[in-house]
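Only a single protein chain was left out; the remaining protein chains are all shown in position.
Here is chain A:
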Amino acid sequence: MKLLHKTTLLYLLATTLILVAAGVTLMLVLRGLVDDEIDEELRLQYDLIVEQIRGGELPNVPLTTIAQVSQGPTAELFGDSLVYDRVQHLHEEYKYLRKTSTINGQNYQIMVMDAHVGWQEFFRTIFLVFLVMAASLVLAGAIINYLAARSIWRPFFQNLNILKQFSVSAPQPMQLQKSSIREFEELREVLEEMTHKSWQEFSSLREFTENASHETQTPLAIIRSKLDRLSQYPVSEEMAEHIVHAKSGVDRLSRMNKSLLLLAKLDNNAFTDKQELNLCEKLQEQAGQMEELFTLRNITLELSCERVRMRANTYLCEVLISNLLANAVHYTPEGGTVSGALTKDKLVFRNTGQPIGLDSAQLFKRFRKGQQSNHSTGLGLAIVQQICQVHGWRVNYGYQTGWHTFTISF
């Protein structure tokens, strides 16, 4: 439930309760007062009649009955009765006072009546008035409350939206809106300090990763060129072997470095430019480049694609496809089959092979390899996943009856 709704609802509830209580109280008090008034009126009438009887005449007053009885005097008795109203053609409620008094030695039972106020109508009227009052009060109150609260809470909601969009990898630190309310201002200060700190730490970390990768490239270039130079001299077979091993180490390091750099850049959202491109073309292009790799290992490559145009980063799409194809070449046994199928909503790569015993989540982790292979860096699929994330795509892996399947859903 939204905060505004909650406060408004509480207000509504409170108003309704108070109004109901006020209505009931008003009713009871009114009823008491009116009752007392009628009782007094009846008593007065009774006294007047008693006086008249005492004066020797038997009054004939409407709605009053006087009877001579044998029993002695009784206490006052109030009661209700229905009297037929000839004008309105209905029974109306009346209140009566019955009392036996001894006047001039005679016992007279006198009953005086007075029309009751129509309580039902009374109730209805009061109820209606209160209902209208309550409704307008509640409505007006709710609207005022809602509007006021909304303007008071506005900086809060605006900042909430800013916070929702906050990412440590954003190019600028977060800037929140100022507010005149002290609590909000405190919250803003705390939040800004917190996010600024994490933003700063993240950007220094990514700067470090990028710099470290860059700085490593130059010494690697030196080692490689020196090893190349060394191998220009006539060397013994044993020496040659050492040089070759050293070279392959350098090559692996430099590949890993490049992959890490690419990952760092993907983390940094460095690839923001997107172009309209034909993914089918890219797929065929990359497959064409790797054709020989497939032929040599006697792997059948089946490609099928629909013409799909989409907005994506060209370079990243090339890397994505080439990584998946390279992965397929790497892990498909000789004589196997690799298939790539591109449709409007997904790109599916399948290849035959033994199960690898890794689930989807593990497979895309950095430095995770199917077999502890010496050659692969274990970063290829991590890069694939990261590229998908950048484009808002989903990548999944599954293994079924001899087929490894990678599905990218756009």
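By our rule, a contact is a pair of C-beta atoms (placed from the backbone, for glycine too) under 8 Å apart; a residue touches a chain by one contact, two chains touch by 3 or more; residues count from 1.
Basically, contacts and distances are computed from a predicted model.
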item	value
The complex's invisible chain, by UniProt name, from "FtsX-like permease family protein", "Lipoprotein", "Putative ATP-dependent transporter SufC" or "DNA-binding response regulator"	"DNA-binding response regulator"
Among A:L9, A:V61, A:V190 or A:L296, residue touching the chain not depicted	A:L296
Selected residue (touches chain absent from view) among A:S254, A:N278, A:S339 or A:N396	A:S254
Among A:D36, A:E51 or A:D228, residue touching the chain not depicted	A:D228
Residue among A:L4, A:I162 or A:A326 that touches the chain left out of view	A:A326
Residue in contact with the excluded chain [from A:E121, A:E237 or A:D345]	A:E237
Interface with the undisplayed chain - residues on chain A	214-215, 217-218, 220-226, 228-229, 231-232, 237, 240-241, 243-244, 247-248, 250-252, 254-255, 258, 261-262, 271, 289-290, 292-293, 296, 315, 318-319, 322, 326, 330, 374-377
